[in-house]
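Apart from one protein chain that is not included, each protein chain of the complex appears where it belongs.
Letters are used for the chains, namely A, B, C, D and E, taken in the order the chains are written, and counting of residues starts over at 1 for each.
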Amino acid sequence: YELIQEDDGHMPVLVSMSQIAGRMSATIAGQLLMNSGGGQGILLNGLPGVSPAAVVILGAGTLGANAARSFCGAGAQVTVIDVDLRRLQYLDELFNSCINTMLLNEHNLKRAVAFADVLVGAVHLPGRRAPVLVSRDMVRRMKRGAIIIDFSIDSGGCVETSRPTTLRDQTFVREGVIHHCVPNMTAMVARTASYALSNAALPYLLAVGEHRLPGALQLQPALGPGVAVFEGKLANPNIAAALGRPVEFDFSGEVAV
Amino acid sequence: YELIQEDDGHMPVLVSMSQIAGRMSATIAGQLLMNSGGGQGILLNGLPGVSPAAVVILGAGTLGANAARSFCGAGAQVTVIDVDLRRLQYLDELFNSCINTMLLNEHNLKRAVAFADVLVGAVHLPGRRAPVLVSRDMVRRMKRGAIIIDFSIDSGGCVETSRPTTLRDQTFVREGVIHHCVPNMTAMVARTASYALSNAALPYLLAVGEHRLPGALQLQPALGPGVAVFEGKLANPNIAAALGRPVEFDFSGEVAV
Amino acid sequence: YELIQEDDGHMPVLVSMSQIAGRMSATIAGQLLMNSGGGQGILLNGLPGVSPAAVVILGAGTLGANAARSFCGAGAQVTVIDVDLRRLQYLDELFNSCINTMLLNEHNLKRAVAFADVLVGAVHLPGRRAPVLVSRDMVRRMKRGAIIIDFSIDSGGCVETSRPTTLRDQTFVREGVIHHCVPNMTAMVARTASYALSNAALPYLLAVGEHRLPGALQLQPALGPGVAVFEGKLANPNIAAALGRPVEFDFSGEVAV
Amino acid sequence: YELIQEDDGHMPVLVSMSQIAGRMSATIAGQLLMNSGGGQGILLNGLPGVSPAAVVILGAGTLGANAARSFCGAGAQVTVIDVDLRRLQYLDELFNSCINTMLLNEHNLKRAVAFADVLVGAVHLPGRRAPVLVSRDMVRRMKRGAIIIDFSIDSGGCVETSRPTTLRDQTFVREGVIHHCVPNMTAMVARTASYALSNAALPYLLAVGEHRLPGALQLQPALGPGVAVFEGKLANPNIAAALGRPVEFDFSGEVAV
Amino acid sequence: YELIQEDDGHMPVLVSMSQIAGRMSATIAGQLLMNSGGGQGILLNGLPGVSPAAVVILGAGTLGANAARSFCGAGAQVTVIDVDLRRLQYLDELFNSCINTMLLNEHNLKRAVAFADVLVGAVHLPGRRAPVLVSRDMVRRMKRGAIIIDFSIDSGGCVETSRPTTLRDQTFVREGVIHHCVPNMTAMVARTASYALSNAALPYLLAVGEHRLPGALQLQPALGPGVAVFEGKLANPNIAAALGRPVEFDFSGEVAV
Partner (left out) sequence: YELIQEDDGHMPVLVSMSQIAGRMSATIAGQLLMNSGGGQGILLNGLPGVSPAAVVILGAGTLGANAARSFCGAGAQVTVIDVDLRRLQYLDELFNSCINTMLLNEHNLKRAVAFADVLVGAVHLPGRRAPVLVSRDMVRRMKRGAIIIDFSIDSGGCVETSRPTTLRDQTFVREGVIHHCVPNMTAMVARTASYALSNAALPYLLAVGEHRLPGALQLQPALGPGVAVFEGKLANPNIAAALGRPVEFDFSGEVAV
């Protein structure tokens, strides 16, 4: 599902899942910051006379923007870092002075990681491994009991010390920092995710239901990238490349092999 | 500490603790609504195309108002119920159209409890047991997997089915509804709470440190109600009344018995 | 005028007229909800302790978005329904948590229509009849004294029970529901509409004035679709198709027939 | 009902009725500004490229503040005039830069009335006739087709040219200006008003029901001023003064004459 | 004028002057931060990718709150410090998450002063010298080129290194920090200040005009504290105390001495 993609690059299912993950992030972080979550026992929101938690979000895409919105709503102090200045300008316009934005470079990154109570990894390069932006050394210089939530774990993680955890055992501590690296986090809100999935995918599913593949692809070409295997043949070029195998079925030019 | 009270009835420490509890509530609720929290697997915040959770807050005092703010920030659909129309008017002015307000009566209460995904008990009558507003029957008519967070458990609970739980074992299910009734919840954010406590209590503590009781009471009369026992004598009339014993030491008129 | 269209599909005059109609909608609805308007005698805005009216808007285009803004400003409880998830995501970003969004499907539609105090028809398919989304049966299940404002009446109406009314006699009651289906509603704010029209059309009119047709079309190609008849010949393909006649004058490729 | 008053001067029923009237005002004004309402055919809200209507509100009490909120929500350009600078400071804090405030003096009043598209009379002196702030001469200098909504008509009107109209025949034109002077406007939203009334008055009614007068007055002394005649004797000092008769029954000091 | 005071302690003229001074502060600071103002050449507002200036405001009274509002509007990062927790709670409610609040103690003060790009002294104890909160040592640890705007200079200054400057020569540099300590800053917006003054003082002036002192004092007792010398006799107890002389004319108990 997540690979369905429209002509202009819009990936409807992936966008919905990223919205969900982003909006979960303040809850996850707030819970981990509590003593019972293993954290420093601080309140995400802050209080008159007590500063809120400092949140640093790596990535200003759909996931990062939704995370920013959710942390802003909680009253946290939010910094968003990305390599794309135009995207930062858009977030600045949208959130006005509720967030602080920084261009991604080594100096900014080191500084921001060091003051973060919560570090959110929201880097996503479609179809590729996430870049490892935060080194073990940077993690070592974080505050004791700080939190890393690495949503990029789905594509390998953007923090050197990240490794996948499970829904049952969600966190581990390394270098004094609590890591939360659960792949496919949207499963934690399964009902909301299934509504969102059907909302996003329905137009495409209807096309498949009525016309069956590959006919449906002519009505909804966005389906093409979402078909990984068709009649036992590899149909997705990125996956094929990753496996070192040829594309065996090509939807893009009608119905060829 | 919580009994320190100024002439106009303001209780600085209690207010700070209520602010913290209120602001924790969206994190607690968001976590409980997740599958891993035992809930229905829904996202508190909602999504384009998917409705947010419906939150009903009983009580529009400091705790209720801070809970409202925290749920509003998360994008939930918030209803606040109280018996005090002027307080509701104040919240309406403050939050504008972000919340819905209802006067407490049986009809409104039944209707609101029935549609709640999250019910927050934020009723507090200083020095008295909380009234039991939500009967077992109302709980029975709630949605399966709905959440009750009863902050009033500190003074007995405002839901008939509430009973105290512990930090270790925070919830139980009764009538198909998840109950979260942890007394003294601010302990979960111990560091923030200790800052807040010292912020709120410091002026009084300084007075005690410099002048010792009962001299300090002349400088900071608000301390009076906060002194339960002085030199082995009962000094707080409410506590004395509850124990059926006379007040043995009276600060209010200078230093008499 | 309304057919003037730029290369990217933007129709400047139509957009302005839709903005006006959308922004009128809270006034129209507020007036119809009053006893003197034939309605249930409820206040659109709500009050501390009294819920605001529930408004459901069908369509998230320019008209729907401006209606949403006008109802949000009044403090009503607003739900917007559309088939286009990306458009809903945009409104969600713009209005944040002031509105609720729903994807258009039969289940959502039935549910929303049933709880609406005000139902706004804001569906528009350029050059085509509006789809009839709300059946007579759905109308029958609406609240007694609810309001339908069907702006889509200009292109046939999106409610089965709609039929055009007049400025003099604006409403009728069917199935216990008040219908307001006045075509060309912007005539009710004639002065504002004429300013808006000249703002939107002026660049094109200036081009016509200086260069006369068809020369003006080379400067302002957006005019093309707005010329229905030129020198007695049918020049607009949609209108020609509707009449079952050939296009007799074609502006799109220079100045041919 | 409207005379029920608490010790600190708060009049719960009057406040609720003023909130309703204030929040109706944008709907009333928007409707009157339309051609079908007799107005200039302008849109209250304004539009990109077209200015919104200029609204001037006389009085910054409950009614005026709620009117300001309702017109701000509609996007109108709002000016509030009052003699009480502290109250203006409060509105300025609450609405921030959405409204403009002016101290009431002849110079400001003349200037504001002259540029108003909509003039709202929201002056109320409890128990006394409203002062006539706007002279016939000022009305004569208003724009042709401007609107006056004089809510003060209930206590005599604050505009020289006002005279009471009826729900059936709501407006008249004098000096080229449309006057809307319907007493007891909350009757137009009867259902909302009855909820609001019962919300505001219930605590007092319950006291009367259980204890009967004058016993109830001991529980709810706020009732006192609301009792005009008791056992055939005049009990309200203001009304007595207005009639030039003595108070025949005095609740304030127990139950004397 | 500034000493006019109502029964509840409200000082109308002083409040207006403090509002003006507070609202000027972002302009003053923005100008001083520019290279031409002698500052570090940074933009108060910040930019996508560039952090805004850090502003620390000492004092949460009228001046401090209005300064906070003006810096928030500019998009600066604002921290307000005060000894009064309830006042901080009020600002937190009003400005929501736009400002950070800190209780005044040595630890917080040192930390805040050290990270400030702009430090605003807004401490005012009516009729007494301002306390010196910021020592020379703290100033020494500020950033090079940081700005101090000490509005408290009118009552002696709240920074050890402050000394009065003039409108002509507004700043000096000490310990590498730019000091702006112009007494009576509202003179820089003389026209606005004179309107504000007449707005605030008019009711009292009218009373003096009509009844002359001391008769006016019976109508407007708030005038009392504002009369320093009457018929050549010292009438203000605070001023008398400061001069070590007896009060020669006492308005408070009618018209005695």
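One rule holds for everything that comes next: a contact is a pair of C-beta atoms (placed from the backbone, for glycine too) under 8 Å apart; a residue touches a chain by one contact, two chains touch by 3 or more.
Please read all numbers here as calculations on a predicted model, not as lab measurements.
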Task: Where the missing chain makes contact, among the chains that are shown - done: A, C, D, E
TODO: Based on the whole complex, identify which of A:36, A:89, A:171 or A:198 touches the chain you can't see.
DONE: A:89
- [ ] Taking the full complex into account, find the residue in D:55, D:72, D:159 or D:189 that is in contact with the omitted chain.
- [x] D:72
- [ ] Touching the hidden chain in the full complex, which residues of chain C are there? Just list them.
- [x] 10, 12, 15-16, 19, 69, 94, 199-200, 202
Task: chain D residues that touch the omitted chain in the full complex - done: 46-49, 51-52, 72, 75, 77, 85, 88-89, 91-92, 96-98, 100-103
Task: Absent-chain interface as seen on chain E, which is shown - done: 16, 19-20, 23-24, 26-28, 30-31, 33-36, 40-45, 47-50, 70, 72-75, 167, 170, 187-193, 195-196, 199
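Following the convention adopted for this analysis, only the chains that are shown with their structure count from here on.
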TODO: Compare the contact pairs of A-E with those of each option in A-C, B-C or C-D, and report the one where over half match by residue number.
DONE: B-C
TODO: Please compute the C-alpha centroid of chain A, do the same for chain B, then give the distance between them in whole Å.
DONE: 35
Open item on the list: Touching at least two other chains at once: which residues of chain B meet that condition?
Closed with: 16, 19, 47-49, 72, 75, 85, 89, 96, 103, 199
Open item on the list: What's the complete list of touching chain pairs for this entry?
Closed with: A-B, A-C, A-E, B-C, B-D, B-E, C-D, D-E
